[in-house]
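Here the complex is missing one protein chain, while the rest keep their positions.
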Amino acid sequence: MHEKPVRTALREFVAERDWGKFHTPENLAKSISIEAGELLECFQWDDSGLGSAEDELADVLTYCLLLADRLGLDPDEIVLQKLEKTRVKYPAADARGRSTKYDRL
Amino acid sequence: MHEKPVRTALREFVAERDWGKFHTPENLAKSISIEAGELLECFQWDDSGLGSAEDELADVLTYCLLLADRLGLDPDEIVLQKLEKTRVKYPAADARGRSTKYDRL
Amino acid sequence: MHEKPVRTALREFVAERDWGKFHTPENLAKSISIEAGELLECFQWDDSGLGSAEDELADVLTYCLLLADRLGLDPDEIVLQKLEKTRVKYPAADARGRSTKYDRL
Partner (left out) sequence: MHEKPVRTALREFVAERDWGKFHTPENLAKSISIEAGELLECFQWDDSGLGSAEDELADVLTYCLLLADRLGLDPDEIVLQKLEKTRVKYPAADARGRSTKYDRL
């Protein structure tokens, strides 16, 4: 996701509206939680809201990208780095087919 | 974020652990909310948890990418498409420097 | 929940620790979201975390009561008042047995 087109488009969108001043890390973290709640609403009682999930997921992703940019992080890179940590916490041999948390594996 | 390396790495990670069966859209949406809460915890009382934000943001992003993949969506594409809708809802001229919601602009 | 014992116990607990200064409405709203995420984690992949739900629900409730107290609201009263609004939005005859949102009833 460090590709130029998306990051550039987001930066231009924010700059045109002078919204950078609202985008503190804390405000972006709140926004991610708010949008995650709206995404979850698609699945509140059943899967009947699945059709709206694309737009809601886009909103969560957008705020994640804005927060990454604000913190000077490359989204792809932090996902890959975290994946390496998770590989260690959840060795394939122990975790295979189980949703058990790592501290109980 | 439709770049091959991250998507491929995530798919391999999941396949090695046979975790695909847990990754229903609903379970992934719940996971995004849960991780968004952990990210928010970095900013619960002040900014003192900022140092953990990178890892928590990576967790939110990871579940977002897994959900996108599960729904057959390209993360970059849906962010750009949503951005076009938001451009219309928040014209730069009206929204400039204001955090007002679109229905009150 | 406007009964004295709980409200008094919470107030004493907060005063003894001089934590009132952290309990802005915004910080309490963040805390409610964070704890709601921990409650949801009991149900992330299945119901296997049900045993922890009591403690996590208590945490969400605690922050809700602190926010109500901070805003000068009586928890029971606002629940009952909101229930009256919801009765109007979801007439029993239309809503019976359906989880449809009010604007599509």
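Some notes on this structure:
Which chain is which? They are A, B and C, in the order written, and residues in each are numbered from 1.
The criterion applied here is as follows: contacts are C-beta pairs under 8 Å (C-beta built on N, C-alpha and C of every residue); 3 or more make two chains touch, one makes a residue touch a chain.
Predicted model only: the values in this text are computed from it and were never measured.
Among A:Val14, A:Ile34 or A:Leu71, the one in contact with the hidden chain is A:Ile34. Contact residues of subunit B toward the unshown chain are 30, 33, 37, 44-46, 48, 99. For subunit C, the list of residues touching the undisplayed chain reads 1, 3, 5-6, 9-10, 13, 16-19, 21-22, 25-26, 29-30, 32-33, 36-37, 39-40, 42-43, 47, 50, 53-55, 57-62, 64-65, 67-68, 71, 73, 75-76, 78-83, 85-87, 90, 92, 95-97, 99.
Not every partner is drawn; the one left out touches subunit A at residues 22, 27, 30-31, 33-38, 40-41, 43-45.
The working rule: only the chains that are shown with their structure count from here on.
With centres taken as mean Cα positions, subunit C sits 26 Å from subunit B. Residue positions of subunit C with contacts to 2 or more other chains are 30, 33, 37, 44-45.
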